[in-house]
Every structure is written in structure tokens, then in C-alpha cells.
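With one protein chain held back, the other chains of the complex are shown just where they sit.
Here is chain A:
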Amino acid sequence: MTNNVRENYRSKSGKLAKGNMSSPGRQTASVNQESQPRKSAQRTHRTNEFSLFLLHHQQMMWQSLQRLLKAPIASFMTALMIAVALSLPAMLYLLIENAQTLSSRWDGAPQISLFFTLETPTENVTEVFEQLQQDQRFSKVELITPEQALSEFEQQGGFKGVLQHLSTNPLPATIVLQPKQVDGMYHQQAIAQTLEQIKGVEQVQFDTAWIARLNAMLQLGQRAGAMLAGLFALAVILVIANTVRLAIESRREEIVVVKLVGATNAYVRRPFLYMGLWFGVLGGLLALMLVHCLIWLLTDPVADLSQLYETHFKIAAMTLDASLLLVLTSGVLGWIGAWFTCQRQLRIIEPR
């Protein structure tokens, strides 16, 4: 866009010089004689122009940051507003992420436990176990003998004293199966039916239901989170658009003057776009800080809770990737908000 304008400028200024409005002091001898050296002069001018274009971008970038820092409290308020709007979906994302790591310990695929009757001889159980190991439908087959079950139980539950008083082992042999693929409940039902017919099997237990429920809930949460994130992104765009609109309004006279002396819309827009970008980036950084504070506040209660459940669950903070993405998205949202305002406002503000 800007390059187009520059292109126009070049061709136009060339035309003007060759046409009627030649510059003062310029020799208006022969146009043809003059055109050769000017062409090469233009070429060096062109490479120069690009670096000047970059230079202007750089200048505007720092100038607009300086402008923000000149009114630190107002800028901080705006950035904080953006941060609050961003930290809400970010927190939700984190919660879902953490819940997912919890549920993924069950691999998403349901495990099947085969409980044998207490009377089933060990040899029979081993036989079934060996058969199931050959079965292609299962990716993992694990045998838990009554003795293993007992020792595990003793370690976990602190029932050591109680169990010592029992004369016989009350725990049955168990085979834990991991089905290879879950195509649907019908499939599982078919597996269950075959398993129930194995001799000595007392009970077939699927531990799927609650995982399925959890997963469904997480999916719902994700969907809701995405919707919420969309809404809050809109809020960020609007906040920045409004802030930039006020900034444009307060610099109205300046805009009129620079337009009068030949500024392109791109030139006029640039500082405001950078303003939006800065607000977005600062808001994103503040949101990161907010999220980290909130997580830090949650760490102890979560630790207490997980201790009660005898797990070592620790709430995971945002990864570096996610943090970068947050700041980047925020910056882009700021840019977009500023751009919308500029499109509207700068067309209205014209010299009269």
C-alpha cells in the first residue's frame, strides 16, 4: 500500500518535473538529455527510500511508546483493563489444561478389569491370562495375583495391622486389560460379552463411565473457553479502539496539518497502529503477571487438596509457548483495534 503510494509519488514527481511545474533553479534544458542521469539517481533514491521507510517505522514505534509512558497512570489503567480481559480466558485455559493432564493419566481409553471368583485356581487364571495376551484386541494385559493385590493394598491403605488378622486372602485375582481402539460402546459391549463367558470370571468392570463424563465436561469447557476467549478478544479490540480513538481526537489538529503538507494515510496511521500494538503487548504482559499471581495463590490449596487424595498433583503454570502466544495475540488484537479506528477516524479528519 505505502509502496504503491511511493511509486506514485516517484512517477508523479517525475512527471511534474518534466511537465509544466519544473522546480525553481532546476535547468529546464532538454528533457531527453536529463532523463538518463535522473533514472540512476532515482534508483539509489529507491533503496534509500526503503531504509527510510523502515527508519520511520522504528521512530514511530519508540515515539508511540514514549507517548504512552508520558501518561503512565492512564496507560497503565488501559493496559490493566486489557490484562483483566485477557487473564480470564487464560485462567480458564490453564484450568482445562490441568484437568486434561489429570484425565490423560487414564489414556482416554477405558480399562477393563476382570475379577475372578476366589475359588478359581491360580492355574486357570494364568491360562486365561496367556490366552488374552495373544488376543489382538488388547494392547496391554496385566495379571494381578491375589498376593500382589494384597501387598499393594497393604502399602496403600495402611491396613497392615487389620489384614494380618485375616486367615485367608480376601482379594481375588484380577486381569487388567487395555483395549486397543475404542470405536464406540457397541464394540466394548461385545468385548464384555466374550469376557463374561470366560470360566471363573465373577465380574467385568469398565472404568469408563466417569472418564467419559470428565472428557465430555472438558470438551464443553474447551468450547465455552473458546467462546469466552472470542468475546474477551472482542473486548480487548474495543478497549484499544476506543483508546486510540481518543488519542486521534486529541491530535486532530496535528493530523490536519500533516495531511495538508502531504502526509499519506499510511503515514498518519502509523503512530496510532504502534500505539495499539504497544497497548496490546503491555496488556498481554500484565495478563501474564496476573495469571502467574493467581496460580501462585492457588498452589498451596491445590497441594493440600491433592495430599488429601494422596496424589502429587501440582498445578502447572503457563508454558513459555503459551505465554508468548498470549502476548503476541494481545499485540495483534491491539493492532487490529487501532486499525479499525484509524480506518474510520482518519477518513473523517480531513483538512477543511
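By our rule, contacts are C-beta pairs under 8 Å (C-beta built on N, C-alpha and C of every residue); 3 or more make two chains touch, one makes a residue touch a chain; residues count from 1.
Here is the rule we go by: contacts and distances are computed from a predicted model.
Colleague: Given the options "TIGR02186 family protein", "Cell division ATP-binding protein FtsE", "Sugar ABC transporter permease" or "Glycine cleavage system H protein", which would UniProt use as the protein name of the unshown chain?
Modeller: Its UniProt record gives the name "Cell division ATP-binding protein FtsE".
Colleague: Would you indicate which residue among A:Gln100, A:Thr264, A:Ser306 or A:Thr329 is in contact with the undisplayed chain?
Modeller: Result: among the candidates, A:Thr264 touches the missing chain.
Colleague: Of the residues listed, A:Phe53, A:Phe129, A:Phe153 or A:Phe340, which one is in contact with the missing chain?
Modeller: Answering carefully, the residue with contact to the hidden chain is A:Phe53.
Colleague: Can you work out which residue in A:Asp135, A:Glu196 or A:Glu350 touches the chain that's missing from view?
Modeller: A:Glu350
Colleague: Could you please point out the chain A residues that touch the chain left off the display?
Modeller: Answer for chain A: residues 4-6, 8-9, 12-13, 15-16, 19-25, 28, 48-49, 52-53, 55-56, 253-254, 256-265, 267, 350-352 touch the chain left out.
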